[in-house]
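Let me begin by handing over the structure; questions about it come next.
Missing here: one protein chain of the complex. Every other protein chain is in place.
By letter and in written order, the chains are A, B, C, D and E; residue numbering begins at 1 in each of them.
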């Protein structure tokens, strides 16, 4: 059961496409704006709550996540967003990082990836990293699916 | 620079599509045939040399790779082959398993994935698993790209 | 304090021994039956609750665990069950997978492995994977030992 | 906000310095006394609660932690205590072992390391092991900082 | 094809059994003697070449390996040597530590473990840690088996 791309997310995507692409010319401010646009795109227009908490005590980490991880890497045009999210879900499942897997699987659903496609990533994990990591990933996905079925449509953002 | 899908690989794909889908009804023989078809599809019609070596001394591991990993997981229809290969490349890069990353990146090129898309997976790895794993993955990809440029077109199979 | 092998588990073991050994001839149904027999053998005749939960949302993962992990690998005759369980406990302790370590340590107790032998596996972990992984494994074992002392004899199955 | 070295910890350090250095001549008793001195030094004069719990059910692990990990390795004179603690915090952050990271970060604060220095270790982790491990480490540090602000001064020991 | 226990190794085992068991009373010298006896037992009466090399530049690490890892942990009587070696091989296979897996698989053969039992540990690894780790372990075992077939009987020690 896929979540179709919502209007606010589509607007964020457009905004993203309009930002300049030259990394050399980009100031820190521009990278942060770009990172925030990626978050809104992935998280149904809402800010990412973990990231907001970091700003208080770990400002450099919050800035690096916005400016580098999201603003430079996650916003690159060379890979479509669905493939990037599915690859990230596969990596976090294989590393046993189920909390991050769950967040990025939620972003994937927001982008229109189906629940069945996420299950396929779990099945792949039995081969790449063994059955325990796959089973843990499946339990985290079950939680995510249940939370989203329980939430009203406009609250389908992380946390 | 992508490798377009070759005729032999396309034929292997068709063969794959013609195999019965019901897991319950499948015998071990059918799963092995399906696994061999996946290998031919990914490896430009050639057998996988590591797998061939395993058959001598580790017959159960060779059978399990063919029958389960390839014949049951890798042949599932719910995920397109390009996404599956890119996810596998991302996982092996993040786990530091560069030898397997290189093999699966070669399969990805055979399926039509571009070198640039593989580079994007490496860039993603800086965020998911840190810079050392990303740099090691980039060195393995460089080797792969060089080997394929040096090889005549009909030898673009693993090893 | 070892748990002697119970009658139901012994019956499951006999059933297991009576199943055909030829992997080639085995259908998916036979592998699943064999996997279910392994579960009953390890889990004091009860089904494995995590596995039951998987059947609803992740049917392929449940089938692969029963059919491949348990029905093909865990049921192989070349290694005695006690050694297999102790090796699995050692692996899950070293990988930091304490939830799976606890489940498999419970299976080991059901097979007649003593608490003291499980403690030796923890001591080994200080050398193979460091003190934090060993300490985490010891805390998980302490929980398991306490749960089993609190449970009536017929409830000594996982979860 | 650094915790200045407390009198009891300073006394433990002096005691430590007075112990004989020759590993060859050291009996198990001496190593254990030395390990206990390291714990008091790091943990504001209090015993380590996890270690105390281990003594009941896992006596060899408790002895090995006191005698080898603390009494032989952690008490070596070739590295100053602050550098050793910061290196341990960096390792546990990179391995995803946040519970141990939190304990050793608390020890570091007791030795006079500042909160800001611990944050720098977290920032380093984005490069060495990726953003998820760094973010998890930052959340564990936030908990630690909050617990210590809530605790009266004489309770700044682990757990 | 198992290597039956050789006379020198059997003598080392006897020597081991004759050493005092009380950890508290043990001096560093006694632990080192015990560790050296474990090495001779496992390595067909020969010293371990890696350990010998460490003595020059990393004396504490050589002493800790002899005194703690081998002299305290590996010499404990609560687990039989075959089970300990098979568990160690399983752990090193799952962690991707193939060099250590090969050394400990050689020790296992010296203790009378069969090649087929080592292969079962590899098959187990597909479930606990995924197919790449299992395949890498199988390649390392193939090398070990070939080296031992090529070596005259009295040279079946590590390196």
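Just so it is clear, contacts are C-beta pairs under 8 Å (C-beta built on N, C-alpha and C of every residue); 3 or more make two chains touch, one makes a residue touch a chain.
Since the model is a prediction, treat every value here as computed from it, not as a measurement.
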Chains on display which the left-out chain touches in the complete complex = A, B, C, D, E
In the full complex, which of E:38, E:64 or E:137 touches the chain missing from this view?
-> E:64
Could I get the residues of subunit E that touch the absent chain, sorted low to high?
-> 50, 53-54, 57-58, 60-61, 64-65, 68-69, 92, 95-97, 99-100
At which residues does subunit A meet the chain that is not included here?
-> 23-29, 60, 63-64, 68, 72-73, 76
What subunit B residues would touch the chain not displayed?
-> 96, 119, 122-123, 126, 131-132, 134-136, 138-139, 141-142, 145
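Note that in this section only the chains that are shown with their structure count from here on.
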Show which chains lie in contact with subunit D and also with subunit E.
-> A, B, C
Upon omission of subunit C, how do the remaining chains partition into touching groups?
-> one piece
Roughly how big is the turn, in degrees to the nearest 5, that lines up subunit A with subunit E by CA atoms?
-> 180
Look at all chain centres (mean of CA atoms) and spot the one farthest from the centre of subunit A.
-> E
When the centre of a chain is set as the mean of its C-alpha atoms, what distance in Å lies between subunit B and subunit E?
-> 35
Chain-centre distance (mean CA atoms) for subunit B and subunit D, in whole Å, is 45
Contacts with 2+ other chains: residues of subunit C = 60, 64, 68-69, 73, 76, 92, 95-96, 119, 123, 126
Topology of the chain contact graph, where touching chains are joined (line, ring, star, complete, other) = complete
